[in-house]
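Note that one protein chain of the assembly has been removed; the remaining protein chains are unaltered in position.
Labels run A, B and C following the written order; every chain starts at residue 1.
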Amino acid sequence: MGREQPPAGSWNPRRGCFRLMPQLNYLESINQALHQEMELDDSVFVLGEDVGEFGGAFKATAGLWDKFGERRVLDTPMCEWAFIGLANGAAMMGLKPVVEIQFADFISTGFDPIVQYAATTHYRWGAKVPIVIRAPWGGGSCAGPFHSQCKEAWFTHCPGLKVVIPSTPYDAKGLLLSAIRDPNPVIFFEPKHLYRRGKSEVPEEPYTVPIGEAEIRRPGSDLSIITWGAMVQEALEAAETLSAEGAQCEVIDLRTLVPLDRQLILDSVRRTSRVLIVHEAVRTGGFGAEVAALLAEEAFDSLDAPPARLTAPDTPVPYSPPLEKAFRPDAEKIVLRARELLAY
Amino acid sequence: MGREQPPAGSWNPRRGCFRLMPQLNYLESINQALHQEMELDDSVFVLGEDVGEFGGAFKATAGLWDKFGERRVLDTPMCEWAFIGLANGAAMMGLKPVVEIQFADFISTGFDPIVQYAATTHYRWGAKVPIVIRAPWGGGSCAGPFHSQCKEAWFTHCPGLKVVIPSTPYDAKGLLLSAIRDPNPVIFFEPKHLYRRGKSEVPEEPYTVPIGEAEIRRPGSDLSIITWGAMVQEALEAAETLSAEGAQCEVIDLRTLVPLDRQLILDSVRRTSRVLIVHEAVRTGGFGAEVAALLAEEAFDSLDAPPARLTAPDTPVPYSPPLEKAFRPDAEKIVLRARELLAY
Amino acid sequence: MHEQSSERLLDLLYWMMLTRGVDDRCEALFKQGKFPGGIFAQTGHEAISVGSSILLEEGDAIAPMHRDLGAYLVRGMSPGRIFAQAMGRVGAPSGGRDLNTHGLGDISLRIFGYVSHLPQSMGIALGAAYSFLYRGEDRVAMTYFGDGASSEGGCHEALNLAAVLNAPVIFILENNRYAYSTPLEKQCRIENLAIRAEGYGIPGVTIDGTDIIAVMDTTKEAVERARGGGGPSLIECKNLRMKGHAIHDPADYVPAELLEHWEERDPVEQFRRQLEAAGTLDEESLQSIKARIEREIEEAVEWAESSPLPDPGTLEEDVFA
Partner (left out) sequence: MHEQSSERLLDLLYWMMLTRGVDDRCEALFKQGKFPGGIFAQTGHEAISVGSSILLEEGDAIAPMHRDLGAYLVRGMSPGRIFAQAMGRVGAPSGGRDLNTHGLGDISLRIFGYVSHLPQSMGIALGAAYSFLYRGEDRVAMTYFGDGASSEGGCHEALNLAAVLNAPVIFILENNRYAYSTPLEKQCRIENLAIRAEGYGIPGVTIDGTDIIAVMDTTKEAVERARGGGGPSLIECKNLRMKGHAIHDPADYVPAELLEHWEERDPVEQFRRQLEAAGTLDEESLQSIKARIEREIEEAVEWAESSPLPDPGTLEEDVFA
């Protein structure tokens, strides 16, 4: 079932035996990736607000400061512009900075160093800017308009940036290691809703998941549901419900928005002839539009129903539970929209 | 031919006679709108870098400083964050600030006050933030990666902002007056390539062109070409060429991206069954994706060919003439792509 | 202190105790699960937020931040609406769309709700001040920011632009020695941030932020200067954030000695003791203030709880005016 899927256990070459892998949650997986890569590569360092002794607002950098010291685990004042600028400069000198933005919402405060400097430099004069910008991203926890945003579309529209949004503990580690090793600037959004929601198997050893490959989380022949981030779980739940009704949905986790795995999604839609794109970001100009436009243009003759999007509506992210529930796509809403498409 | 089209001359009620209207270029039209609205409404003021005695980098604010003084024509230091913040605060106090960003590319330096503050405030606690952000926008003049950008898609993805991009001297004035009178924040991009390219009739009197209405610049039954900004002229040229080949293209100038004139474009595409969306911005995540996705979803059964996009490729805007020419969509490229669609 | 009438002094005590009371009640309500989202503790900031905002007059504008509960109250935001905001109710200034002190704005009171992206409010207050200049009005704008926000670029831009425009705006820097977990020493290489005022050509002073009379005296001077056409001022009030950054944060990174040092300087207790020593406050009036506050808070909580949760059908309203 798809590429890159971890086996249920792994062969431990050192011990010469087969063993169950440790179960980690998303946050632990990120944390482990940082620990391991910093051990492996002296040039990797993390920086951001409260990432040091405190271990970060979500504890993603816990333990690093004790182990690697403040040179490699750099607490910064509140100055997104300057610390991302610093990361750019250090990256061009051969270091590998991993920046934490405390909440993805605050990425707009350090916008220029990302969208103007990091994105364009290699094209303009050839210097590599291998920075990673990690940020807890998305809603679902009543955190209101400024601690819930999904603004990946700002960055997918900036040639020169890669945009990665893993949805499982396994991918979180594998993609973070790929991102750190990538010679390009990578925006790495972590659906914070998933940080502590369930554990799954994560190999102890460092491993990579390639940037640019989507993953079929559940195969199906009747409808392709294309999504990313926290919506993958919702889509899987919806697929389960729909399966009981006799419709087999293929759930695709994009994992990487740029570069996009065009082939995998085109193949899927050509097989299923129906597609529903789901995302947590607001509708207008969300990355779902790009996916829909691409499929409409390149799989036009295969489509038996309009390429549909299910997204948040065009409003700021509201706080109060009844509003946030209405705002956010979920399994139930996916089922309703999918039924319409299946019946088209 | 469409709504809001100015007649070739106008009835002057004061004089009781019919007279030819003055010919203005795009820049003169913007300038006239500012002069007139500042005369009509004491609460309107302009601010930005070099907008005062100097009259702005492109002279859009020429003459205002002499007439209205420095209180209403405010030269600021270089501080996009603070002067847009100032505009937000003044707007909530009932003033009507018209901010000039020297080049649209620098809008990212004052990003937070726009996308976080201005966009969300009315939704969050009811205060109106009637600011206008004007910015010379787009390429075509060998100005390189940082004086040519088309980043309208950053703003169309921010609920609470209106996004306006006029393509003619007539619309420039009428839409600017609408934008200033609108109780919401309006991002107003001016294709600077058009600033001094040709004059056309602009009524002397103040008038408005409604925000949210697209315009059919040329009617046609075989293909809808949907575009905005400097690409409107290119599309019209292409339509002329194609007409000689027997294909009638309808050229739609969106004028306003948010709110989008869904009805007009849906009607057009339902009539022509074929659509080509053209924009100067880079492809991935450009607003063209939104238009294509919308049409694919809502006019699916009417389409006889895939909804297609013709855009700049996914690179920074290159400087050197052969590269910029290859980068930028133009009439010739439109003709080629349109022929493919017509033959589909 | 000598200059204030005893009525005024008791009024100040009332506002500080009300601030403390609303804050404590918020903590209790949060622990009872009545707030879907988090809240920011106010302890240690009461003298600053009350002592400065109390000097504003009708028509003046204010753009407070997340530790200025006192300023919201003083400027007319009722406790009921504040509780309703945290509960996500229709009766809140944001009608359930924004949380805690975020978006706690009311244009009729000239209170500007803030956004998280610090220190946006500095630009907003500057804009309000510019509107006063623009219209030739005798008004001032006041705003607040923390030691953390002082490292953000916007802080510099706003201070400099205010100076250039000679705008009637008072910038109050609440230097509580922490930005979340980050101590002052990791944020800057100086001890008193107000010395930066010199680099803008405006007056700047550093005072004890736990002493409400010091806050009032200094702010009064700045407000008078601004009203008289003397332009902006920067006032740095030093204190300590006495609890965690927000309710979830135990703040065990704050050294015990530091906390002890400042505990003795609790702004509310300090002022109460001062008033008692001066004979301005007796047990009876203290009890009557307490009773009044208890009653007001009780009614406010009741009012907030009786306000409905928003109808999901209104989700897409009001994005545009």
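The rule we apply is simple: a contact is a pair of C-beta atoms (placed from the backbone, for glycine too) under 8 Å apart; a residue touches a chain by one contact, two chains touch by 3 or more.
In this text the structure is predicted, and so the values were computed from the model without any measurement.
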item: Chains on display which the left-out chain touches in the complete complex; value: A, B, C
item: Sole contact to the chain not displayed, among C:M77, C:I202, C:L240 or C:L275; value: C:I202
item: Option from C:A28, C:I190, C:A278 or C:A291 whose C-beta touches the chain left out; value: C:I190
item: Residues from chain C at the interface with the omitted partner, ascending; value: 151-157, 160-161, 163-164, 186-190, 193, 195-196, 198-202
item: On chain B, residues whose C-beta touches the chain left out of the figure; value: 49-50, 53-54, 57, 75, 77-82, 102-103, 105-106, 108-109, 142-147, 313-316, 318-323, 325-327
item: Where the unshown chain meets chain A, residue by residue; value: 45, 71-72, 74, 76-77, 79, 81-95, 97, 112-113, 116-117, 120-128, 130, 159-160, 162, 183-184
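We take it that only the chains that are shown with their structure count from here on.
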item: Euclidean distance of C-alpha centroids - chain A vs chain B, Å; value: 33
item: Chain B-chain C separation of Cα centroids, rounded to whole Å; value: 41
item: Where chain C touches two or more other chains at once, by residue number; value: 94, 97-98, 102-103, 115-117, 153, 319
item: Chain A: positions in contact with at least two other chains; value: 105, 108-109, 145-146, 314-316
